[in-house]
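Removed: one protein chain of the complex. Kept in place: all other protein chains.
So, chain A:
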Amino acid sequence: MTTLAAPPVRVVAPSTDTGGRSGRVTWMAVPALLMFLAFAVVPLLGVLALSFTTWDGLGAVHPSGLTSWRAVLADPGLFHTIGVTFLIMGLSWVFQTPLSLLIGVFLAGHQRYREFLAVLYFIPLLLSSAAIAITFKALLDPNFGIGAGLGLPILAQDWLGDSKLAVGVVVFVVSWQFIPFHSLIYQGGVRQIPASLYEAAQIDGAGRFRQFLSITLPQLKYTIITSSTLMVVGSLTFFDLIFILTSGGPADATSVLALDMYQRGFQASLMGPASVIAVILVLTGLVLALLLRRLGGGSGDDSQLEGA
């Protein structure tokens, strides 16, 4: 779960000051501030600084100007990697959003059996990406895996050996892992929709399908944006899963930015170029988060319940 990206934050000024004397409480914020500065803010500035250096990960760090940037930007592999990153991002959004939404709406009902279903649904959320990747790697074996088990030859493909299939597998496993999480978000969103809206619609003679289109979907606007932001920005951080499942292969078909960074830095000992990739990763995440926030109409301070 550390790989989950930040939620689109409602930046709320601490306006409900409870009247304490600032001198006596200020120190309480200091430990958290120091920890955060030391291991998050300083590294963030550090990664930018390191992108202008040469370092093998062991010896001394040498300033080297734009060498690393030139090397990375001149590498055609970079654009392939960025392409793969966006491909996996886009496909996993397209696959996860409708499913999470429908499952979330379904789970929002209070029937007992649905609660029972929910208990089982959320199991993937508890597993480590390492455990999930290892399980699917074995399960997708063309000869001794799921295809043989269900007796369906169509499932007995060389899933991780074919470029196109491998991308599909990554998208599927990502969805397997995160659809429960997004369903949970949608379930919460649906339960916040006032029942009065549905009652009014029923009086007007709208059927369930109509209600879904005219009430549920518009009311979930902010939930959809939240969930999409998490999916999109979070997809930039897929590392463990892809690292164990495919190591970026076959032939770089699933090599995303985070993995590329690890391989350049910690396997090829080129920390300078790896830092360049990291900077690109940060910038991409920021731009995407800002774009999605704009899509949400900027201020999230308004009530999420339109027309209620």
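Throughout what follows, contacts are C-beta pairs under 8 Å (C-beta built on N, C-alpha and C of every residue); 3 or more make two chains touch, one makes a residue touch a chain; residues count from 1.
Basically, contacts and distances are computed from a predicted model.
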Query - Complex member absent from the view - protein name from UniProt, among "ABC transporter permease", "Molybdopterin-dependent oxidoreductase", "Tryptophan synthase alpha chain" or "Succinate dehydrogenase" - result: "ABC transporter permease"
Query raised in the report: In the complete assembly, which of A:87, A:167, A:244 or A:295 touches the absent chain?
Result: A:244
**Report entry** Absent-chain contact - pick from A:139, A:167 or A:295
**Finding:** A:139
Query - Which residue of A:125, A:167 or A:295 touches the chain not shown here - result: A:125
Query raised in the report: Of the residues A:25, A:66, A:94 or A:200, which one touches the chain left out of the display?
Result: A:25
Query raised in the report: In terms of residues, what is the contact footprint of the unshown chain on chain A?
Result: 1-7, 9, 11-22, 24-29, 31-33, 35-36, 38-44, 46-47, 50, 55, 57, 61, 99, 102-103, 105-107, 114, 117-131, 134-139, 144-146, 148-150, 176, 179-181, 184-185, 188-189, 192, 205-212, 226, 230, 233, 236-237, 239-240, 243-244, 258, 261-262, 265-266, 271, 274-275, 278-279, 281-282, 285-286, 289
